[in-house]
Structure formats: C-alpha cells, structure tokens
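Yeah, one chain of the complex is gone here, protein chain that is, but the others are all in their spots.
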Amino acid sequence: MPANFVPPSGVEYIRVLPEIILAAVATLIMVLEPLTPAPRKRALGYLALAGFAGALAGAAAAGWRTGPAFSGMLEVDGFATFFRLLVILAGLLVTLVSFPYLRREEAESGEYYALLLYSVAGQTIMVSAADLIVLFIGLEISSIASYVLAGYMRREKLANEAAAKYFLLGSFATAFLLYGIALIYGATGTTRLNGIAQVLSDPRMAPAGILTGTAVALMLVGFAFKISAAPFQVWAPDVYQGAPSPVAAFLAAGPKAAAFAVLLRVFMTAFAPLTGRWLAIMWSLSLLTMIVGNFAALLQTNIKRLLAYSSIAHAGYVLVAVTAHSEEGVQAAMFYLTVYVFMNIGAFAVVAYFSRKGERYVEIEDLAGLGVRQPVLAALFAVILLSLIGVPPTAGFLGKFYIFQAAVKADLLWLTVLGLLNSAVAAYYYLRLIVIMYMKEPGDSLLELPGMAVSTRAALWTSAAAVVVLGLFPALIR
Amino acid sequence: MNPMWIDTLFFYFFALLVLGGGVATITCKSAVHSAISLIVSMVGVAGLFLLQHAEFLFAVQIVLYIGGVMVLFLFVIMLVNLDESMQMRQFNRQWLLAVAAVIAAGVQAVWLLSKPADLPAAVPQVPGGPGNVQRVADVLFSQYLLPFEIASVLLLAAVIGSVVMAKKRL
Partner (left out) sequence: MESILNSPLFIPLILTVVIVCCVPLVAGYLSLVERKILADFQVRLGPMRVGPHGLLQPIADALKLILKEDIIPNQSDKAIFWMAPAVSTFTALTAFSVIPFTETLHVADVNVGLLVISAMSSVGILGIVLGGWSSNSHYSLLGSLRSGAQLISYEVALAFALLSGVMMAGTLSMTGIVKAQAERQVWFAFDNFGLMLVPFVIYMIAAIAETNRAPFDLPEAESELVAGFHTEYSGLRFALFFLAEYANILVIASVAVTVFWGGWLRPFPNVSWLAWPLEVAFPLAVFAGSGILCIPLMRRLPSQPQRLFLLAVAAALVLIGLLFLIPAVNAAIVGLFWFFFKVSLIVYAMIWFRGTWPRFRYDQLMNVGWKRLIPLGMAAVMVNAVVGMLRG
C-alpha cells in the first residue's frame, strides 16, 4: 500500500450515493432476472423505479454535502446536483413510459431496466466529473447502454439500423473526444478540469496554441455528436425513428442533458482561458444546428423523425446559451434543458402510446381526429407542443426568453435575431400537428385505440404539469 | 556499445512497425491481412512501451490487444465470407483527403517538436524504487480508484448489452 494513500472518507461515499444506488439496483435486477418468470418481469421494472427514486434521494443527500470526492475525481456542487436530479428524473419518467410499451411489444426483460439504470448512472458520473478520465468513462457507460437500448427490439429492421448507426458513429465520435483528451493531457500534463484551466491561463506555462486548439476542436466534435449539433446530427433522425419510442425519449433527454452539462463544465471551466478561440465556432455551431433542425423538421412526415429534428433544433437554442458564455447563459441553459426534458418525454410518451404494437401509427397524418376522440390526451399533447414552440405562459417560452436575454446581454444580437426567426419557423411544424389533431377527420388510425396505461398517464401528466408550472413559477428551479 | 544508439535504432524500428502496420491496415484488400497489419502495428506500440521502460504496459498491450481483442477480431472475420466482401465497395476512396489530413497532422507534430519549450517537461524517471507493476498499482488504487471502479460498471453494462443482442428469447 502506498505511503500517501488516504482511504476515502464516509462523506465521499455519500457524494457518490446516486451512482452507487443506480449501479447496485441495476446489478440486483440482473441477478434477479433469471429467477423471475416471464409474466412477472414487470416486478423488475418496479424495482428500477424504486432505484431511480432512491437515486433521487441519494442525489439530494449528496447535494447537501457538496465538495470533491475520491481524490478530486468528482466535484459534487450545485451544478452537478441539478443535472444529477434532472437525468435521474428523466430515467424515472422514461421507465414509466416503458411499462406499457414493453408489455405491448412483449419484450419485457430485466436487461432493459438494468441498461437504463446503468446509462443514467453513467450520466450522473458525467455531470459530476472533475477529471477528463472520469468524464470519459461516464460518457462511455451512458453511451454503450444507450446503443443497446436503441437496438433493443432486435427483430425490427429499423431498430437494427438505428443501433448500428448509433454505435458506429457514436464510437467514432468518442474516439475524437478521446484523442482530444489525449492532446490536452499532452499539452497541459493533467486531466483535471481546474488543473487544465490553471495551466492554460498561466502565461508562463501556456502550451502551444496549435496543440490546445486541435484538442479543443476534437473534443468539441465529440460533444457535438452527443448533443446532436449540426453538422454532427445525421444519426439522430434515423436512431430516434428506429429506436423504441421510450428509448427515443430517453436519448433526447438524459444523454443529451448530461452531454450539455459536460460541455458547459468543460468549456466554462477548463477551456475558459481559451474562450476567444472557441466562441466563434460555438456561434456558428448553434446557428447551423438551429437552421438544420428546424428546416429539416418542416419536411418530415414521421412524428418520431420530426421530434428528432426538433430535438436537434432545441440543442441549437441551448448552444446559443453556451455561446453567451456567462453565468446567466449557464442558468438559461439549465432551465431550458429541464423544460426540454419534460416536453420531450411528454411528446414521446404520446407517440409511444399512440403508435400501437410494432409502432404502426407514427405518421403525422395518423394523428387526425385525436382531438375529438381523446380530448384530454390531445389537450395535454397540445400544451407540450405549444411549449415546444415557445408560447407563453408555458415554460418553453420562458426558456427561450432567458436564453435570448442572456445572448443579448452578451452582445450576440445577430444570433438572437436568427434564433428568433428560427423559432418562428419551428412554430409551423408544431402547429401542423395541432391542426391535424383537431381539424382533420379521424381515420383508421384511431380504431381500436386502447386505454392509456396508468404509468404513461402519470408520465404525461407530470410532463405537461411541469411545463405549465415551470412556466408560471420559474423561480422553482432558477 | 552505446545504449543510446541502440535505443534510437529500436525506436525507429518499432515506429516503422507502427506506421507501416497502420498504413497496411487501411490499404489491404483482405480483411484478414488488415487485421494482421493491425497486429503488427500493435506489436510496435508494445515495443515503444518497452523502450519507455513501461514493462507492465508492454505485457498488457500484448495480452489484451493481440491475444484478446485481435484474436476475437480474426475469429469474426474468418466466419464471414471474405470473397463476397472483397467485391464490395470499400470505404477508403477518400484517400486524397486522408493524405492531406495526415500531412497536416505531421506538419503540426513537427512544428510542435521543433519548439520543445512549448511542451510540458517530461516526467523524470525515478531510478530504482519499486517495480513497474507496483507503481502502476499504487496510482491506480489510490488516485485513480474511482475511474478504476467505474470502468468495471462500464464493462458490466457492455456485457449486459451483448447479452441483450445475443440471447435467444427477448
């Protein structure tokens, strides 16, 4: 045993409590999986639900005792706690949406829930990482679990395509990230985020610009893939379309929020001394992402693809907040991501419910007449869509408001104007959904629409309520 | 005999293995030849580790990458019908772009190395003391305890993922 070894103290274990709970419950599910007969796999889902609830409590407990853990590998601060709670909540909602979906597709298994838990555990590690190595491993845990979840319906051709594309492109992007990490380590001699910032800001130690520039660029590519920012967004529509709807909801919520958290943390702390170099790239990245997302969404006829492009566009809005590069910008991004998680899970919950076995009804036209046959569901969906557009008094409006406010304060006038124009474009395709829901005659797609399961209903109501409540009382999380 | 001179010679030998293997990996038509070239490249990397007196990494590189990863690679490749894949279009048509990227990276590396002041000082070697394995273990189980532990979560998730992809009933 090395002489300078200090065993981790008790409080450090509390700081990783959510990760411990998530991983332990996931492993427990895998142990119980072979012991559970096929009709009773749902019990494992309840266990996963309990795990997520426990992890929420754990994250809250960890949030009370902020500070570094495990020789500074993790930094549990307010930012980390916020995103931990967010990704765990996303996992919980997705589990709720998954229950009826998996039963309907006759694909309930412990592995699904275990992978979901592992993925969330990876995200909580990511958001609290203070070291690039931990960050990378967390990102990989999250990604590998999501690759498999995307291809969970193995017998579907589209799911296979989704998983293969997601895996190959994702691995490629991670390689970029890893190469960037290696270069930054070579340039600064450390993988600690604050250590990197220290070296970069010290004029005597400042390493070659070309090296750090390449490193930042490569890492940005890796992150941009994970948040599906253009031009690294091509995977998103295919993956969201092919993946099971609850998984698509998850991909657009948890991993994306966590990747944004990591992007914010790395670029606002470690690469803060290089702001002048990456700001212009971030500017164009956000603009391109918004434009690509919104204009491509106009052409979609498949709801899942449409939501995928909408998710790309929303990533663009959050990137505006990153470009603002201020305390306000960070807060705006945090608020927006929270709202987006709810909107997105709510929207996909509707898709998951509506699509029926084998995901047959996922075209926009299939929604025709929903407003007449299922007025409550349609109303909830409409609220979520209005929030996606950014109509007051929903939280979507406030989210955009905060972002563009931060952008204006950071003198990003042009970006703000272009972003607002983009929101106007976005209104068209969201409104089209509402129009079809309420104004069109019902077709075949509404025959044999089963009742909505309690758990989906809970997720949908939660999402819609959150969107409204946060819109009225933003102070709750700001 | 000048040990410095021998070290330099070996360095260029292994570097040649790494680069030559790498180039052959992406240019070979047959997947098996590509895999073998990759192995050659990895042997070169292992040799470079050895030159840096990182014996542990040397052995681990060979055991894991050549003995583990690449053998499994070869397994999969052998079970695939190679004649068919030989006729398929290969994804390496953009070699002009690739050459440009390689030259750019090379220029960058040369430019950096020509200004050693910009690079962080090399970690000084500690003569004597505990062996390579002990030193790796010391760091791994104290400072890097958390990454080490969560790496096992990563592997577990990957194992479960492969079970999901492979098991008969879903």
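In order of appearance the chains are A and B, and numbering begins at 1 in each one.
Operating definition for what follows: contacts are C-beta pairs under 8 Å (C-beta built on N, C-alpha and C of every residue); 3 or more make two chains touch, one makes a residue touch a chain.
Note that the structure is predicted; figures quoted are calculated from it, not measured.
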item: Chain not shown, its touching partners among those shown; value: B
item: Which of B:Val18, B:Val45 or B:Ile62 contacts the chain that the document leaves out; value: B:Ile62
item: Residues from subunit B at the interface with the omitted partner, ascending; value: 30, 32-33, 36, 39, 55-56, 58-60, 62-63, 66-68, 70-72, 74-75, 78-79, 131-133
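Keep this in mind: only the chains that are shown with their structure count from here on.
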item: Gap in Å, rounded to a whole number, between the CA centres of subunit B and subunit A; value: 32
item: Touching residues on subunit B, where the partner in the complex is subunit A; value: 108, 111-112, 115, 118-120, 138, 141-147, 150-151, 153-154, 156-158, 160-161, 163-165, 170
item: In the complex with subunit B, residue positions of subunit A that touch it; value: 2, 4-6, 8, 16, 19, 23, 27, 30, 69-71, 73-74, 107, 109, 111-112, 114-115, 118-119, 121-122, 125, 131, 133-134, 137-138, 140-141, 144-145, 147-148, 151-155, 186-189, 205, 207-208, 210-211, 214
